[in-house]
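In this view, the complex is presented without one of its protein chains, the others remaining in place.
Letters are used for the chains, namely A and B, taken in the order the chains are written, and counting of residues starts over at 1 for each.
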Amino acid sequence: MSMDKILYGVAYYDEYMPYDRVEKDMEMIAAAGMNVIRIAESTWSTWEPQEGVFDFTHLRRMLDASKKYGLSVIIGTPTYAIPTWLAKKCPEILALTHGGQELYGHRQNMDITNPTYLHHAEIIIRKLMEYVKDEPHVIGFQLDNETKSYDTCTPYAQAKFVEYIKEKFPNIDEFNHEFGFDYWSNRINAWEDFPDVRGTINQSLAAEYRKFQRKLVTDFLTWQANIVAEYKREDQFITQNFDFGWTEHSYGLQPEVDQYAASQCMTIAGGDIYHPSADFLTGKEITVCGNIIRGLKQDNYLILETEAQGNPGWLPFPGQLRLQAFSHFANGANSVMYWHWHSIHNAIETYWKGVLSHDLAENETYRECCTIGKDLKRIGHKLVNLKKRNRIAIVANNEALTGLTQFPTATRDSHGYNRVLRWLADALMDMNVEYDVIPADATLLPNYDCIILPAFYSAKEDYLMALDSYVKNGGNLITTYKSGFSDEYLKVYSDTQPHILHKALGLHYDQFTLPYNVTVSYKGQTSDASEWMEMVHCDTATSLAQFGHHSWNHYTAVAKNTYGKGQTLYLATLFGENTLKAILKDFLAEIACEDTHKADAMKLPYEATCPITVKQGINDEGHHIMYFLNYSKDPQAIRNIAGDAKELLSGATVSINATITLKPWGVAILEYSI
Amino acid sequence: MSMDKILYGVAYYDEYMPYDRVEKDMEMIAAAGMNVIRIAESTWSTWEPQEGVFDFTHLRRMLDASKKYGLSVIIGTPTYAIPTWLAKKCPEILALTHGGQELYGHRQNMDITNPTYLHHAEIIIRKLMEYVKDEPHVIGFQLDNETKSYDTCTPYAQAKFVEYIKEKFPNIDEFNHEFGFDYWSNRINAWEDFPDVRGTINQSLAAEYRKFQRKLVTDFLTWQANIVAEYKREDQFITQNFDFGWTEHSYGLQPEVDQYAASQCMTIAGGDIYHPSADFLTGKEITVCGNIIRGLKQDNYLILETEAQGNPGWLPFPGQLRLQAFSHFANGANSVMYWHWHSIHNAIETYWKGVLSHDLAENETYRECCTIGKDLKRIGHKLVNLKKRNRIAIVANNEALTGLTQFPTATRDSHGYNRVLRWLADALMDMNVEYDVIPADATLLPNYDCIILPAFYSAKEDYLMALDSYVKNGGNLITTYKSGFSDEYLKVYSDTQPHILHKALGLHYDQFTLPYNVTVSYKGQTSDASEWMEMVHCDTATSLAQFGHHSWNHYTAVAKNTYGKGQTLYLATLFGENTLKAILKDFLAEIACEDTHKADAMKLPYEATCPITVKQGINDEGHHIMYFLNYSKDPQAIRNIAGDAKELLSGATVSINATITLKPWGVAILEYSI
Partner (left out) sequence: MSMDKILYGVAYYDEYMPYDRVEKDMEMIAAAGMNVIRIAESTWSTWEPQEGVFDFTHLRRMLDASKKYGLSVIIGTPTYAIPTWLAKKCPEILALTHGGQELYGHRQNMDITNPTYLHHAEIIIRKLMEYVKDEPHVIGFQLDNETKSYDTCTPYAQAKFVEYIKEKFPNIDEFNHEFGFDYWSNRINAWEDFPDVRGTINQSLAAEYRKFQRKLVTDFLTWQANIVAEYKREDQFITQNFDFGWTEHSYGLQPEVDQYAASQCMTIAGGDIYHPSADFLTGKEITVCGNIIRGLKQDNYLILETEAQGNPGWLPFPGQLRLQAFSHFANGANSVMYWHWHSIHNAIETYWKGVLSHDLAENETYRECCTIGKDLKRIGHKLVNLKKRNRIAIVANNEALTGLTQFPTATRDSHGYNRVLRWLADALMDMNVEYDVIPADATLLPNYDCIILPAFYSAKEDYLMALDSYVKNGGNLITTYKSGFSDEYLKVYSDTQPHILHKALGLHYDQFTLPYNVTVSYKGQTSDASEWMEMVHCDTATSLAQFGHHSWNHYTAVAKNTYGKGQTLYLATLFGENTLKAILKDFLAEIACEDTHKADAMKLPYEATCPITVKQGINDEGHHIMYFLNYSKDPQAIRNIAGDAKELLSGATVSINATITLKPWGVAILEYSI
C-alpha cells in the first residue's frame, strides 16, 4: 500500500489522563511535527460501561481535538480486554489454559472461541465503527491488538480442535499412526475418548494444538476484518499490531500467530518493535523484526508501536530516539508511532514510559521527537514507500519454531528456533547484507539468489523438494542443523537425514549429540560449538571445518556443496559469530551475493562495517536512498564511494569519495540521482 | 511501661516434651538465672482436643512448676493454629489466597475474618483467660503470635473489602478515576461487578488490598485485646510478638502489619528478632528491628523471641549469645527470651534449636545463658528501662514499602523498600549514630533535628507539606530516589517530581533509568550506582556528586540544599556504603548531628568505629549507661574519653582516658554518674 506521507505519531488515551488535557496534548503533538494518533484499542469498559450502554465521550474529544490540530487518526477495536460486567455475566469467557483457570484483571485472558465473547465483541466493534466511520481524518483501523489465542484450552476450544483433527484425519487409525499414539498407550481408538490435550506428552499432538491455536487467531482476525470492512471507506486501511517472539524485548518470529496467514485479511501489515536501548542499542531488532513485517505482505509496513522512554533501563541516550526512527524508515517502515504519548499514572504499565513523563511537560524525549518531526516535514516525501530489492531471503516458519520448542536443543527454553534465526540474521546485518524474511512458500524461491533456512525442523516434503529443485536450477541454499528432520506433524523422517535435502547438501548424518569441549575453526576464527552437533559425513560436499574434538574430529561441522547449478552451505552446529561471518563472507562471495550494495539490483556499492549500518532502497522518485546509521557512542567517519549525492537531513552535497562524519548515534541519508 | 526488672527467659512447651520433665526444666531455667517463661501460644488442639472439651493439664503443670521455682509467666492465646476438628467442621476456615486454597497443616493459614473461626477463637481465649487470670505469677498476655492476614482472599474477606472501598469512595466514578481503571478496560462500573482482586494487574488495587489486609490484622488484635482486657488484672500487660520483613532472617519493616496501628491496643510492644550468626553476626538486625519495636509505643520493649542455637548455621561462637543479649538491652529492650527452651523432636522446627539440644542436657549454650542470668541478677536493675533521646529519626512506612514492592526497582523482589532503609540505617550504625524509627506522623517531626525518609514512594500530600514546613523551620531532611512519587493509592503525581518535596530539596527530575556502568564518587570514595537513577536537575541545590557515566554525567546523583532554616540531602540512586558514609558524615557534621554521643541530649561523647558499636541511654537512676559491643572475632581496645566510670559487668573502675579491652564478641558497660 503506497502512502502519501510517513506517519509519525503516538498512541493516545484521553481516558487515562489524570485531568483534562486533550487540547493541550494535541497541540503539543502537532507542534512536534507529528501527524497521527492511534486511539481506542483497549478500553472497552469505557466505551461500554454496562452491557448495552455506550459512552463515546472520550472518543469524541479525541476525534475533535485531533481534527482541530490536523492529526490523522487510527482507530483500534477494543476487544483484547473485556469489561468487568462481561466477566461477571459469563465467567467462562476467561480462558482455561495450560496454566489453569484465568482470573479477571489481565488483558488477553479470554477464550476467543467463546460465543458470548464474540457476540459482545461484535456489538462493540459495530457501535464503534458506526460512530467513527464518517470522520474524514480517520485513516485506518487496527483490529484488536497483539492478538493471540491466549492458550485457550476450554472445553469449547478443545471440541473445535477434535473437529479440526477429524477433518484432517477422517480415518482415526491414520491419526494414531501419524501421531505415534501407540507409544505409552496413548492411542485414541474412538473420538469420544479424546483426552484433555493439556496433559499430553506427545509433541505431535501438542504442536498440532499450537497450530490450531494459531488458526484460531487467523479466524478471529479475519472475522473482525470482515465486520470492519462493512463500514470502512475505500481510502481507509485495515491493519494489526503484530508483535514478536519475546525474551525481555522483541526477539524474533512470533510463536503464537501465523502472521503470514493472519495478515491476508489486512490492507497493510503493522507491528510493534520493542528493543534494548542505551548501552544495548544495536538496531538488530529493528532490522530483523522489521524485515519480518515487511515480508508479511512483501510491502512497506507500519510501526504502530515502539518505545519512547520505554521500560526502566531503556531511556535512550541523546540521539538514540532519532537514530531509531530513521532506522525504521531505512528498513521500509512508513510510520513510527510511539507507545505512547504520556506515561500512565496507574497500573501495570506505569513504568513503560511514553514520550511525556508523568509530569506531562516537555522533556528531553519530546524535544528529540520535535527534531524528527521537523525533518520529516522537510524530507519525509523522499523517504516514504522506500522499496528494497534484496537478493537473499531468510525463511521464517512457525512449525519449525514449534518443533524446536517441543524438542529443544541444549538450552531448554522456547527460543531455540529464534536463536538460530537471529544468529544468521544478525551476522548478515553486521556484514551490511540486507535480506528479506519470507514464509516457507515454494513460489517465492525464484525471487532470490540465496535462501537461508534456519533450523527448519518440521518440513513438508513438497517444500523440501522445491528447495532441491531451486538449488538444482541455480539457487543457493544455506541451512543448519535440524533442518528437514520431521514432517509437519513432528514425526521424524525415517530415512536419510537431512530428509530430501541431503542430496542437495551432499552430506548425511545418522547420529548427533550435545557438544562439550568442541570447537569450530575457519580461517583463524575459532569458537565453541554449542546447542547441538550432528555427526556429518560428506558425500559430495566439501568440508570447510571438522569438529575440533579428541573423538569427534572425523565428523564435519561446516560443509559446502555444488548441486546442479547451485551451491549449498550446511552448518551442523551453532558457533561464534566471528567464525560464522568468516564462513558466510566466503560463501556469499562465491555465489556473488557478498555485497548486496554492489549488486545489480541496487546498483550502489558500499563498504561499511559494524557499528555503521548501511541500508538502502529506491524512493517514490526512483532515486537511490542510502542510510548510514551509527550504532555507537563514538563518532564515525565513512567515505561516500557510490557517487555524488545529497545528504537529505543537512541538505549538503556529498561528492563522491567525500567523507561523511556521523555523530554518536548519528544518521546520514544520501540521495543519489541514479 | 516501666518494669521492675529485666525479663530473661524462654518459651516453654510441656506439651511438646518427649517425657515428663517440667520440674527438672523449671529447676534448670531458674538455675540459669532466668525469671520468666512464655507458654500456651500455639497448642489449641491440646487445650481443646475436641469441640467444647477442654484440657489444661499441661498448663497446670507449667503454672505450678514455674511458681515453685519463682518464675514469672507470660500466657499466649493459642489462636494462630487451628485444631484438626475445627478444620474438619468448617473447611472454609482455611484461607483462599493468591496461591490458591490452603490445606490443613501449616499454622497461620486460616481466614481471620471467618465468623466460625472467630467464634471458636473467642471460646478458647475466654476459657484460657478464666483459667489463668488469677495466677499471681502470670505477668502478662501475648495476643496470638506473629499475626497476619495470611493473605486471606476468601469471598468473605473480599466482600468486606468492597464495603471498605465503598466507604472510602461513595462515588464509584471517583474510585475508577483514582485507581485508573480505564486502563486495559478494568473499569468497575457497578459494585456488583467487582472482580476477584487476586487477578488484578492494577497495583493501586493490589496495594489497597494489602492495606485492607493490614487493617484486618489490627482489627483482629484489637478484638483479642478487648477480650483479654475483660479478664486481666491491672498489673498484667498485653503485648504481641511482632515479627519483621523476612529474607532468611529478620530484615526490616514488616510488610503485612501496620504495627503502629496494631500496637495501639497493647500495653507494651514486643517482637522477635532472628538474625544471622557465627561469621555473619553484625548486630545490624538487633539494632534496626529493635529500633522499630521501640518506636511503636516510643518506649522500652520486649524481645519475646530470639534465637538460642537457632537454625542450622546459626550456632553462635562462644561469647556471641552473651553479646546478643546485651545488645538487646543496650537498644532499649527490657527482655530477652529465647525461642525456645528445648529443641523439638518432631516436625518442621526440629532444627530450629532452643537453649537445650535434643538430649535435654546442659550444653555450651546453656552454660553461656547462665553467665548472662548471673550478670542480670547482679546488675539488671542498672540496665532496665534504659531511655534514649535520639536526635535523628528514620521514617518507616508500610505504604511506601508496598509501593516499592508493587513497582520494584532493578532487583525484582519485595525487599526494595527495606533495602533502602537498611542501607541508611546500617550506615548510621557503622558510624555509631543512634536513631529512632518513627511512623509518617507529622506530629513527631518536631522531636528530631534530622529526619531520614527512605524511598517514600506512596506519600500523602499533607505529610509532604509537613516535611516542607519542618525543613523551612529548621529541620533537616535526608531522602532518596522514589520519594513523593505517588499518592496514597499509588497514582503517580502528575506534576514536578519529587512531588512537593522538590521545593525543599531544590531540585527536580522528569526522567529516570536503571544504572549500567554508572558510578558515584565523593571525596575519593567511588562506587557503582545500582537499583535506580533519577536524572536530577539542581534548581537551588548544590550537586555533591554527578553520575559517573559517558552520557548521563550532566545529571546529579547527590545534592544538598538549604531551604528556609533547614538543610536537605537527596540521594538519587543507591551506591556503596563507604561513599554513603562519607556523604552522611559531612552532612551530619554540617547540621551538627554527626556525633549523637557528643550531643547535648546525651552529654556523653564517644569515638568508635565498626566493629565496635557504642550504644547509650539513661537508666532509672538517671545515670548515663554506655555499652561497648565488639562485633568481631578479634579483641578490640577503646579509650574511655567521657569521664570516670564504673564497668558494670566486672565492677571495675574505669578512669577517664583509660583503655578498655574487649574480648572477641565481648561487652563492656560503663556507668557514669552524670
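Things to note:
Assume a residue touches a chain if its C-beta (ideal position, glycine included) is under 8 Å from a C-beta of that chain, and two chains touch if they have at least 3 such contacts.
Predicted model only: the values in this text are computed from it and were never measured.
From the set A:188, A:379 or A:442, the residue in touch with the chain omitted from the display is A:188, counting the whole complex. Annotation: of A:84, A:113, A:202 or A:458, A:202 touches the absent chain (contact as defined above).
When the whole complex is considered, the residue among B:99, B:136, B:313 or B:474 that touches the unshown chain is B:313. The hidden chain makes contact, of the residues B:9, B:78 or B:332, with B:78. Touching residues on chain A toward the chain that is not drawn are 179-190, 192-196, 198-204, 407, 409-410, 486, 489-497, 510-514, 516-517, 532, 535, 550-551.
Listed by residue number, the positions of chain B touching the unshown chain are 13, 15-16, 18-19, 42-46, 49-50, 78, 81-85, 87-88, 102-107, 278-279, 309, 312-315, 317-318, 343-351, 357-361, 363-365, 633.
Just so we're on the same page, only the chains that are shown with their structure count from here on.
Chain B has its Cα centroid 50 Å from the Cα centroid of chain A.
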